[in-house]
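Yeah, one chain of the complex is gone here, protein chain that is, but the others are all in their spots.
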Amino acid sequence: MTEDLYHDIILDHYRTPRNRAAELDGSHVHVHHNNPLCGDELDLRLRVDNGSIPTIDAVAYDGEGCSISMASASAMTEAVAGRDLADAEDLAQNFRAMMHGEPVEREDDLLDGIAFSGVAKFPVRVKCALLGWMALRDAISTFRDGQDSSRVVHEEPTL
Amino acid sequence: MTEDLYHDIILDHYRTPRNRAAELDGSHVHVHHNNPLCGDELDLRLRVDNGSIPTIDAVAYDGEGCSISMASASAMTEAVAGRDLADAEDLAQNFRAMMHGEPVEREDDLLDGIAFSGVAKFPVRVKCALLGWMALRDAISTFRDGQDSSRVVHEEPTL
Amino acid sequence: MFDVTTLRKDFPILDRQVHGRPLVYLDSAATSQTPQQVLDAVDRFYTHYCANVHRGVHALAEEATAAYEHARGRVAAFTGGDPRGVVFTKNATEAFNLVAYSWAMERLGPGDVLLVTQMEHHANLVPWQLVQRHAGFDIASVPVTDEGLLDLDVFDEIVGSGRVKLFAVTAMSNVVGTINPVAELAQRVHAANDEAVVVVDGAQSVPHMPTDVHALGADFLCASGHKMLGPTGVGMLIARPELLERMPPFLGGGEMIADVTVQRSTFNEVPYKFEAGTPVIGEAIGLAAAIEYLDDLGMDNVRAHEEQLISACIDALTGIDGVTVHGPQDAARRGAAVSFAIEGLHPHDIGTIMDREGLAVRAGHHCAKPLVRSLGAVATTRASFYLYNTPDDIAALVRGIDATKEFFGVRNVR
Partner (left out) sequence: MFDVTTLRKDFPILDRQVHGRPLVYLDSAATSQTPQQVLDAVDRFYTHYCANVHRGVHALAEEATAAYEHARGRVAAFTGGDPRGVVFTKNATEAFNLVAYSWAMERLGPGDVLLVTQMEHHANLVPWQLVQRHAGFDIASVPVTDEGLLDLDVFDEIVGSGRVKLFAVTAMSNVVGTINPVAELAQRVHAANDEAVVVVDGAQSVPHMPTDVHALGADFLCASGHKMLGPTGVGMLIARPELLERMPPFLGGGEMIADVTVQRSTFNEVPYKFEAGTPVIGEAIGLAAAIEYLDDLGMDNVRAHEEQLISACIDALTGIDGVTVHGPQDAARRGAAVSFAIEGLHPHDIGTIMDREGLAVRAGHHCAKPLVRSLGAVATTRASFYLYNTPDDIAALVRGIDATKEFFGVRNVR
C-alpha cells in the first residue's frame, strides 16, 4: 500500500521538480504557505496574462517540505500552466475532491496530479498533497483582490 | 450498624437537648458555625469565669442541623461546663481523636460524648459530630483573643 | 419503548449489594451509571489504538484521531450542533468557565448585565462571578416562584432594560427538576439586544430529553459526559462556530496553536483553538459510545420512560404523611430530579438511613445554594432517576422513607 502513496510519478516529481524556482520574471502575485504539521513551507508565484479572460501565463513554486507536498506542487504547476483562472480553480476543486475520495471529472486535465489519488487513503498526508493547490487558489484570489502577495499559515489538520 | 451511628444516647440528646438556648445571660463570647454540607447552623455561647484559671461558667448552643450535629453539641455542653478553658480544649482534642478512630484517654470525661465513637465508622458524618466541638475550640480562642464573637464557614469535607 | 429489565443487564453495577441490600441507585443527577458498551469502547481504545491525536503519522495515531473526531461529530449530531462548534472539556463546569473567560470577560463591561437565575447550579454562577472581578459588569438574577418556576415578570423587566448581554439559564433544574422555557426566553433576550448571547446549562437536560441547540436558541450549550452514561472527565461546549472564531483562546498549550515563538503565538482554527493539550481522548470515545447507546434507545423514549417514573414518584411521595415534593408537581413540566422534605427530619439523617437500606439518594444543597435557600431549606433529599430505574425503585424509595420515619419516629422525634 505504500506504493499507493509513493507512486513512481510522485517520486519522479520529487526527484525532478518541474517549475521549481525561487523567482519568476514579471510575476504578478506571490503567496507563501506554511503548514506547521509537516513544517512545510511553500512559495508560489504566478504571472497572469490579464486579457479579457485572465490566464496563467507562467507559474513557479519553491519551498521545503515532504515528498508529497513538493511533488504535488510540481505536478500542479504543469497542470495549470496556460489555463484561465476560473478553469484552474475548477481543476483545484477536482483535485480536492479526489483527495476526499470523491469521483473526479477532469482526470485527464490533472495530468500527473492523478498519481496522487492514492493519498486519499492516508488521511494525515492529504493536507500535504493539497498544499500546492491551496496555494494556487489563494494566489488566484489574492490576484483578483488586486493584491500582489499573501501569507497563509495552515492550521492543524482535521480528519 | 446504623445503631452504631444512631446510638440511643445520641437520639436522646437529639430529642431532649441539654443547654439548648438562643441566649445566655451574661455570655462573654458567641460563635456562629455553618457547615454547607449538612446545611448545619450552630450558635455557641460561653460565659467565662475569668479568675486566675479561666473556667467555663455556663454554655449554651442553638442551631439547626442533623441529629448527629445537634446531639453532639448537646452532649458537648454537658461535658465541658465547669471545666477550665485549657482542660476543655484538651477534651475537644480527645473527642477529635475518637472521631478519627484513635484511642481516647479521657473516655469518662466525655460523658455522653462517648456515645459518638461509632460515628468514626461513617466518614461523611464525622464533621457533623465535630461541629459543636469545633465551635467550642473557636469560642475559646475567640475569647482569648479578646474578641466577643466570630463566624466560621466550614468548608467541604475531606475524608 | 425499550425494555428496562433487559437494559439493566448492561449496567454491571446494578447487581451490586450495599450493606447487604441490593443497590437502588437514585443519584443519576449527580452521576449516571455506565453501561458495558461504554466500558468496552474505552477498553478497546486502550488495548488497540491508544495514541495521542492529531499530528501523528502512525496508524495508532490515525485511528485515535478518527475515533476522537467521530466522537465530536456524534456530539454535534446528538445536540443539533455543528462539529466545528463542539469543544471537548473535562466537565460541564469547564465549558462554563471557557465562556466566562473567553466571552464574558472580553465582551461585557461596566453597565452590561449578566443575567442568571436563582435556579442555577454553582457551575453557572461562580464562573461569571470570577470574571466579573476583572470585567466589572453587573449580575442580575431571575427569582424562582413557590412552584419552582422562573418568575417571568421579573425576567421581562430585566431583559426589557436592553442591558442584558449574556443570559445564563438551566434547561432543567438539578434540584427541583423544572424544565425552563428556554427557547422562549432566548428569543426574548435576543430580541431585546442583538448582541446578547444565551448560555444554556444542558447538564441535566441533554441526558434526559431530546436536544436541539438551534431550537433552544442557545448560543452556547454546556453538558457533562458523566451524567449521560459516559465516563467522568469529559464535558462539552456546543457553540455557534462563528462565536468561537471571534473569541480569544482560553487555555493555552499544544494542539491549539498555529505557530509559536517564545514571545507570541497564532492560533489554530476552531474548535481546536479551545482544546489545549492532550485532549480527553478515551473519555470522548466513551462518550460517543454512550450517545450511541442513548440514540439506540431513542431520546424520546428515554424521556417518556422518565416521565412515567416522575409521575409515579410524585404520586407515591405526596401520599406519604409529612412528605413534601419541591418544585413542579406535573411530570410533563419537569425532569427526573425529585427533591423532597420529610417533616422533622434532616436530609442528612434521611440519606444515612436510606443508604443502610441500599438506597443511594443525595442529601445537601446539590451545588445550588441560592435555589435551596429559596425553598426555605438548608438542604434537601433528592432522588433522581434515569433510564435504568423502574417502578420497583420507587417502591423501594417509599419503603426507605417509611423506614426512616420509623427509625426516628419510634423514638418520637418532634
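The chains carry the letters A, B and C, assigned in the order they are written, with residues numbered from 1 in each.
One rule holds in what follows: a residue touches a chain if its C-beta (ideal position, glycine included) is under 8 Å from a C-beta of that chain, and two chains touch if they have at least 3 such contacts.
A quick note: this is a predicted structure, and the numbers were derived from the prediction, not measured.
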{"item": "Absent-chain contact - pick from C:4, C:130, C:154 or C:403", "value": "C:130"}
{"item": "Hidden partner chain, touching residue among C:163, C:208 or C:369", "value": "C:369"}
{"item": "Sole contact to the chain not displayed, among C:74, C:305 or C:348", "value": "C:348"}
{"item": "Hidden partner interface residues of subunit C, rising order", "value": "12-13, 16, 18-19, 23, 25, 27, 30-31, 33-34, 39, 42-43, 46-52, 55-61, 89-94, 96-97, 100-101, 116, 118, 121-123, 125-130, 133-134, 139, 141, 224, 226, 231-235, 248-249, 251-257, 259-265, 276-283, 348, 351-352, 354-355, 359-364, 367, 369-370"}
{"item": "Contacts of subunit B with the absent chain, listed as residue ranges", "value": "34, 36-37, 123-125, 153-159"}
{"item": "For subunit A, the residues touching the chain missing from this view", "value": "1-2, 5-6, 11, 14-15, 36-41, 64-68, 122, 125, 128"}
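Quick note on the criterion: only the chains that are shown with their structure count from here on.
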{"item": "CA centroid of subunit A to CA centroid of subunit B, Å", "value": "79"}
{"item": "Residues within subunit C bordering two or more other chains", "value": "none"}
